[in-house]
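Structure, as structure tokens:
What you see is the complex with one protein chain gone and the rest in place.
Going by the order they are written in, the chains are A, B, C, D, E, F and G; count residues from 1 in each one.
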Amino acid sequence: MHESSLKKLLESVAQGKTPVDRAVEKLRGTFSEELGFAVVDHHRELRQGFPEVIFSEGKTPAQVASIAKKIVKNGSVLLATRANPRHYAAVRRSLPKAHYDPLARVITAQEHLVRKRSSGIMLIVTAGTSDIPVATEAQRTAEMFGREVRTLFDVGVAGIHRLFQKAETLYEADVIVVVAGMEGALASVVGGLVRVPVIAVPTSVGYGASFGGVTALLAMLNSCVAGVTVVNIDNGFGAAMAACKILDRKG
Amino acid sequence: MHESSLKKLLESVAQGKTPVDRAVEKLRGTFSEELGFAVVDHHRELRQGFPEVIFSEGKTPAQVASIAKKIVKNGSVLLATRANPRHYAAVRRSLPKAHYDPLARVITAQEHLVRKRSSGIMLIVTAGTSDIPVATEAQRTAEMFGREVRTLFDVGVAGIHRLFQKAETLYEADVIVVVAGMEGALASVVGGLVRVPVIAVPTSVGYGASFGGVTALLAMLNSCVAGVTVVNIDNGFGAAMAACKILDRKG
Amino acid sequence: MHESSLKKLLESVAQGKTPVDRAVEKLRGTFSEELGFAVVDHHRELRQGFPEVIFSEGKTPAQVASIAKKIVKNGSVLLATRANPRHYAAVRRSLPKAHYDPLARVITAQEHLVRKRSSGIMLIVTAGTSDIPVATEAQRTAEMFGREVRTLFDVGVAGIHRLFQKAETLYEADVIVVVAGMEGALASVVGGLVRVPVIAVPTSVGYGASFGGVTALLAMLNSCVAGVTVVNIDNGFGAAMAACKILDRKG
Amino acid sequence: MHESSLKKLLESVAQGKTPVDRAVEKLRGTFSEELGFAVVDHHRELRQGFPEVIFSEGKTPAQVASIAKKIVKNGSVLLATRANPRHYAAVRRSLPKAHYDPLARVITAQEHLVRKRSSGIMLIVTAGTSDIPVATEAQRTAEMFGREVRTLFDVGVAGIHRLFQKAETLYEADVIVVVAGMEGALASVVGGLVRVPVIAVPTSVGYGASFGGVTALLAMLNSCVAGVTVVNIDNGFGAAMAACKILDRKG
Amino acid sequence: MHESSLKKLLESVAQGKTPVDRAVEKLRGTFSEELGFAVVDHHRELRQGFPEVIFSEGKTPAQVASIAKKIVKNGSVLLATRANPRHYAAVRRSLPKAHYDPLARVITAQEHLVRKRSSGIMLIVTAGTSDIPVATEAQRTAEMFGREVRTLFDVGVAGIHRLFQKAETLYEADVIVVVAGMEGALASVVGGLVRVPVIAVPTSVGYGASFGGVTALLAMLNSCVAGVTVVNIDNGFGAAMAACKILDRKG
Amino acid sequence: MHESSLKKLLESVAQGKTPVDRAVEKLRGTFSEELGFAVVDHHRELRQGFPEVIFSEGKTPAQVASIAKKIVKNGSVLLATRANPRHYAAVRRSLPKAHYDPLARVITAQEHLVRKRSSGIMLIVTAGTSDIPVATEAQRTAEMFGREVRTLFDVGVAGIHRLFQKAETLYEADVIVVVAGMEGALASVVGGLVRVPVIAVPTSVGYGASFGGVTALLAMLNSCVAGVTVVNIDNGFGAAMAACKILDRKG
Amino acid sequence: MHESSLKKLLESVAQGKTPVDRAVEKLRGTFSEELGFAVVDHHRELRQGFPEVIFSEGKTPAQVASIAKKIVKNGSVLLATRANPRHYAAVRRSLPKAHYDPLARVITAQEHLVRKRSSGIMLIVTAGTSDIPVATEAQRTAEMFGREVRTLFDVGVAGIHRLFQKAETLYEADVIVVVAGMEGALASVVGGLVRVPVIAVPTSVGYGASFGGVTALLAMLNSCVAGVTVVNIDNGFGAAMAACKILDRKG
Partner (left out) sequence: MHESSLKKLLESVAQGKTPVDRAVEKLRGTFSEELGFAVVDHHRELRQGFPEVIFSEGKTPAQVASIAKKIVKNGSVLLATRANPRHYAAVRRSLPKAHYDPLARVITAQEHLVRKRSSGIMLIVTAGTSDIPVATEAQRTAEMFGREVRTLFDVGVAGIHRLFQKAETLYEADVIVVVAGMEGALASVVGGLVRVPVIAVPTSVGYGASFGGVTALLAMLNSCVAGVTVVNIDNGFGAAMAACKILDRKG
């Protein structure tokens, strides 16, 4: 439930148009809804500014589909991350208009409900080609929440001139998400060049002593550039959410 | 060099008041300054919106004092973090008006140059009493960069009603820094309640399997709340810098 | 062999109804039984209050089936944890009435022998939907040992109001098993609200720096709430066993 | 505030002897008390059955003394763990009757308020002599909460007959706390012999690949005996709290 | 080449029966033999008392078969460990009499060449049923080098009476190999009961915080029993080799 | 673009044969080329002395093929490492003359462009047969950059005489790459015998506590022989690149 | 109590010279002796062939002295390892003839009771000079149990000819203890040269990625030489004990 809907309901109560009992009933349903295996948090949009997003990994296709249905029924945009094709097949059965981006591994629906939130620009930068899936998860997430996203892919420090050629793009961004695996040095280099907030996403790209992204994670946490913050390995979704909250900031 | 000073200089060049050679000379000096053991980055304020800050750990008292002197001479506010009393003694010799906060371990000077940057509120929350030194480093940092800071100490999840009693304070903040050691659960609980950006600082408070803050760090990185970002263990300074950049956001 | 059967046998010896040699023979058999690859510990029920449970992982289907048969023949309820469908197929061949719960991955048989042990309530709480398989292993285990189990699923700290809505259920429990992955914060929050023993089960739910449950494990071990105890990652069975022993406590 | 005091107050309100305003005032104070650097949780006793305990490590002597004073003033028994002599010196200044046990590193006061809670026996077992300080922390904690404690020291598995000689003591216990460093095997051996709950405390005793107690911690978490639960390294206090909650169980 | 063959050859040279050139040629071949991808160390038997053993993991079936052929041609017994069925298929093509034990994953041939080495007894003890494959690798290794092996399976500390019932077997052994996963406590318990050398083999049996055998490995390295030595995780072969060398000791 | 081509172009500009605009256009293309998902760094050869090499892991077959095409079109030799057969199939579609070495997992093309770079010898030594794939990746890499490579396989320290028999080969090398898994001791032994640079490559060969090559990596980093340097686990390509740069050294 | 004393006592009982009651009394005392904080295991000599040894670390000087006194009174040789000068001062007060080796950190007494056990030779080899303290702990331990010890110090693989010059010494040993830090390669090299059992002791000698001996420990566990066994980091005592048990072997 969007904040605007809530206000309307309460005003209607204040004006005597909606009896209190009816309002209570309506609000109770919007608060959270029990599915036995899950309690859908319809209240989240009100509390956090974003509707609930489904983390599909570890859930059965049937569970994802069932939660997705409730979210759509409640009038929210649908975003399910870390979804595999089987999750999508189950969702599509009840929501035939749902889309699936196999690169980003996200299921989306109700795109017409997406409202443009701010005029700020979220820039997503990757060190290499292999980091693109995580970057795309971030991009899809931000787009579903109405943000303008730009991307700059494969500009890692091995050929740092590729980054400098794009300096303009860096300077136009309002918040930057840096996606990098291996030694994750790009986060520090970008962070040292700009004055806007930089969110670093380590990826599991690499081998041997990259330990599935741990090396990039540690490098980013130890950035010599002040003010770079970090999210979990491969967590493009989380980085996008943090960036969205920053863009919401009215200043 | 503040952006405004730069503009003035360039306008003066444009109006023919300052010859090009003189301007070049002036700008070169502001760019960076070599001390043999350090290259002071006077350009940082222009590039990143903040003057260079001295990380004192691992530097000799003489080195810290020498860099501090250059920064003050360049007309910037002085902030030296992770400073011990010997660092302070050396700095005070050339900068008698410098202050030292032993809890936060920061040296500051030129406070009169601090300019209020925005009307946003940075809230710093700690889980326990032992997390206060890290929180205070964040507070001093933000204050030196002209922010309004509020604090909420010792409201960890063992007695979660202490946090809920302060819900108002949480909702009034524009950005929240959560400082917690041990299992670091406070970041998730706060993150689940608010819609503004939350930056989590794990602290080395704890013993045994807290591994000097690693447990809190990992817990915060794995927060089930979307959009919590994390900085290095005990890095109150870095969290404050990230929060300042967010508050600078014009929306 | 239940304690009551043992008493009967010994009384029979005392009354001269059973010759000593016959008793020795009978008791020797109940002590442990060698299968070549395993020594079935029939004595365990007497010593620990619970019959031996088969940990199926790493055993061949034939081994599990063979041990299961001996346990049933000895007159105990059967519980085999971490069983896959092939284990079940092998067991069912000799024990056609055995059941298999694919979610909990447990094989059970001889349910009619289950005796209700106490009037206490074991509450099992999960942070998310993906933690339910581990919770169900705990539930099946406790039920096979005659306990009353209640569950509260998907009440993690990202939407903490979902937990508070169920406060009544929390306060009615005599022992609580908290099952959570990711940052495992739920254990601390629940532990801070109740006065009964809380057993925390970290799960391997999560990705990246969750390290297959290690983050949740460490967070739970470092809980700022006194008296939370912890079992191995995904060890729903062990948590249930500990909870059962607590419920047996006569006070 | 003990539950009995609360009941009295509420009955007094019900009988019209205490005006509502007065009761509210009284209760508000007992809920939590702000000291600036700490929020003393007077409500904890009501909520969890135990008054707040001070974890002294990381707090200044002045902070510990200040919190201690508030707790005593509120009419609770005082227990401060992980206290060093300087903490004690500060506490003694305002609470001259406080005691200090340097082995257990605990400060106690108000012992006359200790009420015997149950008739159950808590047995504390150590593998070696070096584990005794942690065991003593557990013992002092339990005694301050009115429990009967027995101890069995230096009965590790290198000379397992020492344990078997004491079998009687093991069988008489209602809950057992096993304290062991190095390979932590004693927890499994004890757990395999008894039917009551066993709480394992890994200690930092050992060297080399004992990693400050991590080896013992891991070994205990992987115990092949079902139902052994574990607390943090050297956390004698936490083990005692868990054991106390188990002994409170009415059955 | 056995030491006896070498002596014969040298005596033959000394007696003028074998010309020096012929001897050199013969000896050169026995030293090592190049296969391009491997240098077969025929000299090993002379130097270490055991012929070269093939570690099959990471080698192609063709490579294993080719090395096996050279070893057999050189007149040594054949032992290939960590072999899978494809390795075996390749070996059998050139050595039709080779055997394969799928439990132990070893290929053997030339069993008729096995010479009984000493009258000592190697006892192999396992904690559980799942440890048997590793134990069997140890057993097959020792048997190929002519030792008498006895086994005691599934006598872990959860039911420690199972071990004590077999005390006789323990006391008759000349060297004991203890194979255990999970918390690996059995090594300490056995080590505390006997006076002969004990070699501990951690296995990857377990889950969660057993970390693929690391917990058992660490526990065994930290055994409180003096004189227990340890080999790599799942290294039944190595333990058997160490035990064989001990049994060779003439005293 | 080779340095010689660049010189030609610039001389042509200087001589007025090529108009500036035309030269700019030509150079811009050689600098880097955007493919959307990748920015091909044609400038690398000029900057680093080697054309860009494709790291295939984590890239789709289509991406590898597309980058490969651009590199070949730009007139460089093609080297794609960590390629699987599907990568090769895609590449061969547009570059029918490309070759694939399944052992080394590299795709190569344009071998006729390989220019012999120096008269120095790169020696690649492996400890065992299982280390050969990594050694071969190094060998193919060096050969594509025009070096003379020699190899010495399976000369690990278990039979150290195998190494000493080849002392001549060691002493003739100008740079040595030592490839070893397990305990990685060969790097120290070789490093202690020669005076030329030694580059150590740990491999993931081993099991249990070899942790996928981490043990070999750590051992090599801690070599008691001064001047051994190390690359990432299984990084035969990187070791060869470092060795090539050393051989380029003119002295 | 030595086995011979026990035999004498039992024969005396058999011959009627010692009444049963008297023998029981005498034997009970020899079994174990409670000191409150420790249970001295006098029975150990009988069970394991060695009297109890005091591990001083973590024990107070008074505790060490008290246990030492009991051991001496019981007629055993005294060996206290990991003792610091304060431990020694306390012991010397009651046992004025006790000796202290500050390099090996061992206290010894009753040397005249040492009986020569076998004619075998224990060789202790170190990689460097810094490994000598651990080697000396092993040496003192073995000497107190009557063994003949030889040493070979500073023969690490950086200058492997130093080892080969001493080949004779290697071949004369009956069991070899290899003590090495850093990359621990010496254990593999020695193990590859001899046919007797080799026990590897990793030491905490090194820095950076040696992780206090973990690298050497892992390297030794992964030795490519079959039959090398390993003890805990810096555990010279344990290695000596294992070697003594091997030397006791009658063959």
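Following the convention adopted for this analysis, a residue touches a chain if its C-beta (ideal position, glycine included) is under 8 Å from a C-beta of that chain, and two chains touch if they have at least 3 such contacts.
Bear in mind that the values here come from a model prediction, so they are computed numbers and not experimental data.
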> Which one touches the absent chain: A:E137, A:E183, A:D234 or A:D248?
Replying inline: A:E183
> Of the listed residues F:L35, F:V114 or F:V194, which contacts the missing chain in the full complex?
Replying inline: F:V194
>> Touching the absent chain: which residues on chain B qualify?
In response: 31-32, 36-39, 41, 43-44, 47, 57-59, 63, 82, 202, 204, 212-214, 217, 232-235
>> Suppose we count only contacts with the excluded chain; which residues of chain F make the list?
In response: 47-50, 53, 118, 120, 174-175, 192-197, 199, 217, 221-222, 226-232, 237-239, 241-242, 244-251
>> Counting contacts across the full complex, list the positions on chain G that touch the omitted chain.
In response: 128-130, 132, 153-155, 158-159, 161-162, 165, 205, 207-210
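One rule holds for everything that comes next: only the chains that are shown with their structure count from here on.
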>> Report the inter-centroid distance (CA atoms only) between chain B and chain D in whole Å.
In response: 39
> Which residues of chain B are in contact with two or more other chains?
Replying inline: 128, 158-159, 192-193, 208-210, 221-222, 226
